[in-house]
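Once you've had a glance at the structure underneath, I'll fire off some questions.
Apart from one protein chain that is not included, each protein chain of the complex appears where it belongs.
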Amino acid sequence: MDEKEWDVYLSGEVHSNWREEIENATYKENLPVQFYSPVTDHEKSDNCGDKILGEESNKFWKDHKSAKINAIRTRTLIDEADIVIVRFGDKYKEWNAAFDAGYAAASGTPLIVLHHPDNTHALKEIDAAAYDVAETVEQVVNILKYVTSEQL
Amino acid sequence: MDEKEWDVYLSGEVHSNWREEIENATYKENLPVQFYSPVTDHEKSDNCGDKILGEESNKFWKDHKSAKINAIRTRTLIDEADIVIVRFGDKYKEWNAAFDAGYAAASGTPLIVLHHPDNTHALKEIDAAAYDVAETVEQVVNILKYVTSEQL
Amino acid sequence: MDEKEWDVYLSGEVHSNWREEIENATYKENLPVQFYSPVTDHEKSDNCGDKILGEESNKFWKDHKSAKINAIRTRTLIDEADIVIVRFGDKYKEWNAAFDAGYAAASGTPLIVLHHPDNTHALKEIDAAAYDVAETVEQVVNILKYVTSEQL
Amino acid sequence: MDEKEWDVYLSGEVHSNWREEIENATYKENLPVQFYSPVTDHEKSDNCGDKILGEESNKFWKDHKSAKINAIRTRTLIDEADIVIVRFGDKYKEWNAAFDAGYAAASGTPLIVLHHPDNTHALKEIDAAAYDVAETVEQVVNILKYVTSEQL
Amino acid sequence: MDEKEWDVYLSGEVHSNWREEIENATYKENLPVQFYSPVTDHEKSDNCGDKILGEESNKFWKDHKSAKINAIRTRTLIDEADIVIVRFGDKYKEWNAAFDAGYAAASGTPLIVLHHPDNTHALKEIDAAAYDVAETVEQVVNILKYVTSEQL
Amino acid sequence: MDEKEWDVYLSGEVHSNWREEIENATYKENLPVQFYSPVTDHEKSDNCGDKILGEESNKFWKDHKSAKINAIRTRTLIDEADIVIVRFGDKYKEWNAAFDAGYAAASGTPLIVLHHPDNTHALKEIDAAAYDVAETVEQVVNILKYVTSEQL
Amino acid sequence: MDEKEWDVYLSGEVHSNWREEIENATYKENLPVQFYSPVTDHEKSDNCGDKILGEESNKFWKDHKSAKINAIRTRTLIDEADIVIVRFGDKYKEWNAAFDAGYAAASGTPLIVLHHPDNTHALKEIDAAAYDVAETVEQVVNILKYVTSEQL
Partner (left out) sequence: MDEKEWDVYLSGEVHSNWREEIENATYKENLPVQFYSPVTDHEKSDNCGDKILGEESNKFWKDHKSAKINAIRTRTLIDEADIVIVRFGDKYKEWNAAFDAGYAAASGTPLIVLHHPDNTHALKEIDAAAYDVAETVEQVVNILKYVTSEQL
């Protein structure tokens, strides 16, 4: 049998290094996976609109311009992903993580959700749309290992 | 010119009567709009899985079964809507509101978001995907009046 | 809120009266549901090809012609359904029930599966694609009642 | 004329070596074909859910979790296939083979079915959705040889 | 069970009254079918471009303009049809009948082809794309009767 | 043959009464056509954003908000139209008319363009995407009469 | 500017060497074009069904089986083509060329038609669906040269 190259988009929490953990573990295993993500530098992602297109005095439009520039990147990468993995952290509302999950679900792209069991009830609609719900990075890596390379 | 019947889906917050306010104001104006919503009775929506298909001891699967039954209703109604209106409240995380917004955006359905300006920064990605961002129910009703009936 | 008319397609087992049970229970509750089904008269569905287009000596082509005529009906009705319900019985292989389930899943149409728990392991891929897995007709009726009319 | 690389997904029976036979014969002919398949190690495919995400006491959910992980792989590979080949064996019900056939048919992907003539009547709806119905591995290889390389 | 209203598009030969025969037989049976067709008045369909938009000296553009006006009607009606029936006559090349068959096939709309067996070899690709191949109007009517109303 | 109800969207110039002329002529002929249009009151369409959602000091965002509200109406009506008719006048740039033409073309909706021959060269890409190019309102009415009712 | 690799499918007449002429001229110019075609060996394409899957006594089914095998190749290659070129010859009815044109049109794939002006009236619907209508192989090559490489 031949082996497919998989494109995986990592959405959600930007305040921990879960992306690097997944990426490192996956590369160590030499899995046929490419990872993509939004711009995770909070400073850049909040201010790209003002920095590139000029300052806005109104905060709503400042946020709007930055969000629209970021959306070019995120929409395109989600559209091309084979798998979308969404991580919900505990500190922030992370509505955009939930937005990405809805976007992936409507597109028919397999969704893996990663969160602490404390959030199970609040995330039940999103968990129900997911193919798998993981609690740890290790579980996510093991799903990728099995799905892409038949190793358990 | 002829007049279209518009199907509008009201997603999000279930702890205030914003849906009834929009519905009443719209009917008073005699607008050509039909409203649809998820099951907003929290008790029912949390327990429909256990009640219909049998009790689960594991809380994750209890939530899962209820969420899947609710999803039949919500997915279908969002898929058929001409406009999706999503209300974010202040008390709860309402990740499923954000999920519905992402689902509507990926489906190309016009999205109106309704929330307090305090949440502007946290909701910037979702606002950027919306056609309009309103702060009050009255604004939403006026958008519907203008869009469906050319009245300002 | 307004109420949608729901189109429900009943696929699978033709050797019991489960369709009539669902239909009768649903009508008794006055639910906003329309039911559609394949031709369930086994004799007709097996012989329509020969009867209409002329006899085939070769059994493969006799089956083929009948199956193609039936497919005009079944594909169209599944394509238009809001919900597809698939019943697996115990006596026959019912590969065409599984085929319809796959067809509905690929089309993104919500799927409800109805079967005895003895078949859980053999049907696990199909159950995993379903929104709900029911064991009794009564459960299916209660799902329809809740999803279409918010009654529990 | 130029030559296309073809992606072929091999679905169905996991209790014989029909996949290897097709693969070996095709490679011997040096055909421009890549083969993909589900995880065919029964042990792994049944237990991946428990192994990766933790044990379930309830058998339904154990099956459900494994099936959902497997679905990430199978859906993606079927979605990307140019041709889906489905093998029905004699011993098991293989409803998931029929499910994959329905999924491929709804996606418009050309389908080749491989089964013993004894099953012709039971498989008539699926055969009718197929481009070709083969009885032997050799026939399947010859179809691939002709379709991809114009050799008869 | 409920009964669907079926939209049927009748494409192809315009030099015999096969459309009226199907329509009359179907109405006599009181079947739930609506029929649609191209403009079948040859004179009108050839000259509508010049008549409406002004005369062309160049014959290619005269044909082009008429064909484009006719295409608004035919494309829209085929796009909305549940079933497309294409009749090939013997006198003319009727390439546009074959074009409509290809259009319906690519759209996934069930196709019934009606022609004399003498044309079987020349029409083999189109017959292979059809759900059914009929030789007489009566057979077509019987297919419609069975498919829409379960009567054999 | 049965007769379809046609939905026609009238896009473009808002500074002459071409819409009313088409509508009146069509109703006089009793054609099965429903007409839809953007909000054509220039004052309303420019200021709906400020009036409904609050004043913007920045002119770009004032225009942006109004345009987004108008887009809910125009996108939805174009998406549902069977035919899109776009009128280019002489006084203004009417880039939004050209935008609507591109939108209709990408959606596969038949497009009729109405403009003075002086603009033929400047509009050549749009004319090439159109099914018909008319110079007068009378020609447009005659196309609708022929396409919907077979009358020449 | 960068240069795209173009995939071109050559459909239609199999009784002259027009494909080789286009291919040779294009390669001489070193254009970024890959060519694909159906199996053009008439003998093979008529008999592949019998040869691979066993002889049919009934001529209809013999043709049917061969046509279905050929369809795996032709549908896939047309689906992936950037441009479909269809050549109508004078000797045969070539309904399958017209079928391919309809298939390409419904898929939104740019279509170039190549035929003698004598057939203009009979081919007017297909010409109207085409982006260009050529009379000679040289014209087709020049279109490809211009479209892919900006050379006139």
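Each chain carries a letter (A, B, C, D, E, F and G) given by its place in the written order, and its residues are counted from 1.
In this text, a contact is a pair of C-beta atoms (placed from the backbone, for glycine too) under 8 Å apart; a residue touches a chain by one contact, two chains touch by 3 or more.
None of the values given here were measured: they were computed from a predicted structure.
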Exercise. Residues of chain A in contact with the chain that isn't shown?
Worked result: 19, 23, 34-37, 39, 41, 44, 47-48, 51-53, 65, 68-69, 71-73, 75-77, 80
For this session: Quickly run down the residues of chain F that touch the omitted chain.
Result: 59-60, 63-64, 66-68, 70-71, 74, 88, 92-107, 117, 120-129, 133
Exercise. In the complete complex, which positions of chain G touch the hidden chain?
Worked result: 1-2, 4, 6, 82-83, 110, 112, 131-134, 139, 142-143, 146-148, 150, 152
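Criterion: only the chains that are shown with their structure count from here on.
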Problem set entry | Chain pair equivalent in interface to E-G, over half of contacts matched, among C-E, B-D or A-B | A-B
Exercise. Quick one: chain B and chain G, Cα centre-to-centre, how many Å?
Worked result: 49
Seminar exercise, completed: By the touch definition above, chain F meets two or more other chains at residues none
